[in-house]
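Have a look at the structure below, then the notes.
Only one protein chain is missing; all other protein chains are in place.
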Amino acid sequence: MFKKILIANRGEIAIRVHRACCELGIPTVAIFSEADRAALHVRVCDEAFCVGPAPSRKSYLNMDRILEVAQQCGVDAIHPGYGFLSENAEFAERCAALGITFIGPNTKAIRVMGNKTTSRVAVAEMNVPLVPGMKENLRDEAHAMEWAERIGLPLMMKAAAGGGGKGMRMITRMEDVPAAFRAARSEGLDSFGDASVYLERYVESPRHIEIQVLGDKHGNIIYFPERECSIQRRHQKVIEEAPSTIVDEDMRRAMGEAAVKAARSVGYDSAGTVEFIVSGKTREFFFLEMNTRLQVEHPITEMITGVDLCKEMIKSAAGDPLPFTQEDISLYGHAIECRIYAEDPDNNFLPTPGKIIGLRVPGGPWVRDESGMYEGLDVPIHYDPMLSKLVVWGSTRERAITRMLRALGEYAVKGIKTTISFHARVIGSEAFAKGDFDTHYIDNHFRPADAARPMPHEDVALLSAAIQAYRRDKERAQHLLGGHPDGQEHSAWKSSGRVR
Amino acid sequence: MFKKILIANRGEIAIRVHRACCELGIPTVAIFSEADRAALHVRVCDEAFCVGPAPSRKSYLNMDRILEVAQQCGVDAIHPGYGFLSENAEFAERCAALGITFIGPNTKAIRVMGNKTTSRVAVAEMNVPLVPGMKENLRDEAHAMEWAERIGLPLMMKAAAGGGGKGMRMITRMEDVPAAFRAARSEGLDSFGDASVYLERYVESPRHIEIQVLGDKHGNIIYFPERECSIQRRHQKVIEEAPSTIVDEDMRRAMGEAAVKAARSVGYDSAGTVEFIVSGKTREFFFLEMNTRLQVEHPITEMITGVDLCKEMIKSAAGDPLPFTQEDISLYGHAIECRIYAEDPDNNFLPTPGKIIGLRVPGGPWVRDESGMYEGLDVPIHYDPMLSKLVVWGSTRERAITRMLRALGEYAVKGIKTTISFHARVIGSEAFAKGDFDTHYIDNHFRPADAARPMPHEDVALLSAAIQAYRRDKERAQHLLGGHPDGQEHSAWKSSGRVR
Amino acid sequence: MTYIATYRGQITKIQVQESEAGNFRVTLGNRDYVVDFLEPQKNILSLIIDGKSYEVDVDAAANSDDFGVMIKGDHYEIEVVEERKKKLAMKLAAGASGRQDLKSPMAGNVRAVLVQVGEHVAAGQVLLILEAMKMQNEIKSPIAGILGSITAREGVTVSMGDPLCVVEPIPD
Partner (left out) sequence: MTYIATYRGQITKIQVQESEAGNFRVTLGNRDYVVDFLEPQKNILSLIIDGKSYEVDVDAAANSDDFGVMIKGDHYEIEVVEERKKKLAMKLAAGASGRQDLKSPMAGNVRAVLVQVGEHVAAGQVLLILEAMKMQNEIKSPIAGILGSITAREGVTVSMGDPLCVVEPIPD
């Protein structure tokens, strides 16, 4: 097993990885940007080194500095988390050159799966179903028109290097093909430095369902029951659950086996996720892409299988064979995850950086908190707005839903607005209860106008504000008179009095 | 199902019951003493009523007032939690007389199991193994000598109404029998208002192992895998785990079936626990007593079976038949619970009431927090010092242990001393890892002298204190000069600036 | 003390009286409430009203009459002003122009300023782009008008509530 691991990430995933290391008895090294000196991951890890200024490219993406720290403190492995350098083949190679294990798959897998067209070629050879469409990139507009006719409408024009909804254009009329070609190329070049684009069929009522796989360095690959990730906002997952309401035992096995084949096409040897697009109408599933890293939503799979994916990923990177076979994995209950963002759901999801001045985290049975927050944290403006993930387990989907609603109700984050109450509205909706949704659900059903919905406790809100105004005015008045009202300030040095 | 439930308790168990109700969609009514106005259970329940002054007998044991509140707000059921009125047959009867369901077993079960000698008679009729000894009370010293000879040394003299280690005397010499008889009688009378005492054999290297049972109003009773509760301090459980290291499948079934027989002897129809004393030498098990309520340590059984006991108890009280049979209950992994007390483990476990000025609760995979704490809570001096329960699950016992150590390391309660670090020393001990302990383990192995053990971070502690002294002195100096250093005080009215 | 509260454009007169420490009588329009009040954590209130228990978060900026109130996950933005102060403010407002002071809705970095002083802008036209947490957010003009002044500078970080620019209505 590793002697010391550097965690090349921040926020909740850095803490998740630290926890796994801690339980494995492996000391950890945190890295942080100048904006993150006060971040929780810096405080919980055993060692911590600053790797540069706030902007990611100068710190969390700064390979030179990160590798310098890694060598300086003698780590023998680096866990990249998700995002940042987690799918960067060059970084993985540089680690290897220094004799440091990159905790992730082999670099060929990263490269092939990092590009949509090369990954389509690779998995098609293993007979994994693809969204009907191209396995090469488009040469020019004429080529685009030719393929558009062949595949038929509606179509998706996609940047080959794309991800996260960028560089994508839906096409419903043939005459829009040339414009979509130009737009997708330009977005691909801007966002990913790669102008390659290709065409595939647009799947209607799409659901996004993905399969976690886990491989080792001895050729073993297993799959886990699916995750349903269709609840998205602007192509970003917001709520995930496992299992999916539309997948039965046969479909689960078929998707799992397809995912293992996809993984086998690149000799996959770590934790990874094969994403499928599923037609909500026909329940056909098609390979979309493979993420060659630990996924944000990995905890729901952990909750329904009892497997600690983060720990197994580390053990596999250290050369351990998988401690279980496909037959050992069984599905147990239901799990849901809500991603809590620092965004104002009633104001077009504007980011809300700022100081967390009060925090009460939900607890009790089968509630799991994955968070980088603490009372007093100043949420920086430089990074992703995800604050935490709230995960629940229930013996049935219905119980998981009522538990998630209960837990969301307990979650109090003060000082900044978050998406907590928004999650409660989505999870509490009838369509969600029925499992009746696709990837457009939030964008179609939760409009900005919802902010004007009637609020149930208007009177209590009004009288609370008035009482606070009264108390403020009373304190001010007493202050003017030189008095010191009940709200007297404690010196920074007065404290618990715990010490005699 | 019930329309509204009053929770006749406080602290973590009131919150546990509220959470179950919340997930069942049932509104809750909290009661509180004058000392508990700021308690968390008052804030999370839907309604809240003060039932009297701080001392328990004037508030949490004040049946008249509690029933008055219950009627006033129209509840149709009362959940008593544990302690307080939970095993009070008179209270259960008064609830029934008002048409309010007492969420617990029938009153006969409470009465019979509330007395050691009557319970021994009842379960012996069902052929449940008893600690060899009497099934009646002692008449006088002569009677005591006669029975002492018959059972043989070593002996235990016990108060029939006793519990929690009170009214018990171990006897190793025949000549001590008369004195033990007098002492136990007097303690029984003082503590429980009942001077009845009896004799039973003293079991050597005793382990305390208990079986959770669950019954309904239709005659069904099932058992759950055992809980190991031998880690005790002065006869109070401190750490519990499930399953036990000394119980195998056969013994598990035998104990479970014995527990169901004991429950059947009183027509048990709710959640309850049958406690056994087990010889660490011979693994023989003997009935000790039955607790006719939800137990503090119920969460570990929930974690290894996936059953929400608190919820099932409520549903059973409402007349629902059990939704599963014995065959549906299977054992899944391992769970451990640590009871976190407001006590100073390095100062003879003196209670440490006071204000919690900082709190960070452990999170992450398979960590469950059951707590009534929040940052700012002033822990009152009037009640039990248990602050919270920390529960973890792991796929194996070893993983549960490393996870508990990790979680204890994350747990930060500032302002008052707690037993958190003490738990880490017990759980981290070699004997615990081997499962090699009995009920005397803590009292024998963790002596007050341990407080003088060498501390690993002495230098960091010294320099931290010195830096804080320096910063205080600097602030004072600047204050004298009229300056306002970096630690400037915010007005109570300055806050997040979240509002424009 | 009497206050005027404005919530979603609706005005309510509220009388607050402290009957004893921790107990308030509040009259809201014509509805009376007896409030058992406690602030166990700063800005987190525990209210018991007629047996019902509420946990209420209240935020108020330093010298502002705007209160952000959170109850069971819902957010209420309420302005509370003392009655006489409010009357004065309303008189002043009656004489004021339709001038729009645009303030930053969040902390962020000014990515781009797309307009110049003196330029005519349409209602809804994008004036600036603010970036925070990897997202670009457009700041639009609430009215058609002329750009009066611009405080925001490209590449400069702003806090929530900082002035960005002023749009003057087109004179009649």
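The chains carry the letters A, B and C, assigned in the order they are written, with residues numbered from 1 in each.
In this text, contacts are C-beta pairs under 8 Å (C-beta built on N, C-alpha and C of every residue); 3 or more make two chains touch, one makes a residue touch a chain.
Quick caveat: nothing in here was measured; it's all calculated off a predicted structure.
The chain not shown here is in contact, across the full complex, with A, B. When the missing chain is restored to the complex, the residue among B:96, B:142 or B:350 that touches it is B:350. Here the missing chain is touched by one residue of B:1, B:98, B:142 or B:381, and it is B:381. Shown as candidates are A:165, A:219, A:323 or A:376; the residue that touches the absent chain is A:376. Interface residues of subunit B facing the missing partner chain: 342, 346-347, 350-354, 357-358, 381-385, 408-409, 412, 414-415, 417, 420-421, 424, 452, 455-470, 472-474, 486. Residues 29-30, 37-38, 42-49, 72-73, 374-377, 491-500 of subunit A touch the missing chain (whole complex, contact as defined above).
Criterion: only the chains that are shown with their structure count from here on.
The minimum number of touch steps linking subunit B to subunit C comes to 1. Centre-to-centre, using mean CA coordinates, subunit B is 48 Å away from subunit C. In this assembly, the C-alpha centroid of subunit A lies 38 Å from the C-alpha centroid of subunit B. Rounded to whole angstrom, the centroid-to-centroid distance between subunit A and subunit C, based on C-alpha atoms, equals 33 Å. Across the assembly, subunit B contributes residues 44, 374-375, 491-493, 495-498 that each touch 2 or more other chains. In subunit C, the residues that reach two or more other chains under the touch definition are 41-43, 55, 59-60, 67, 105, 160.
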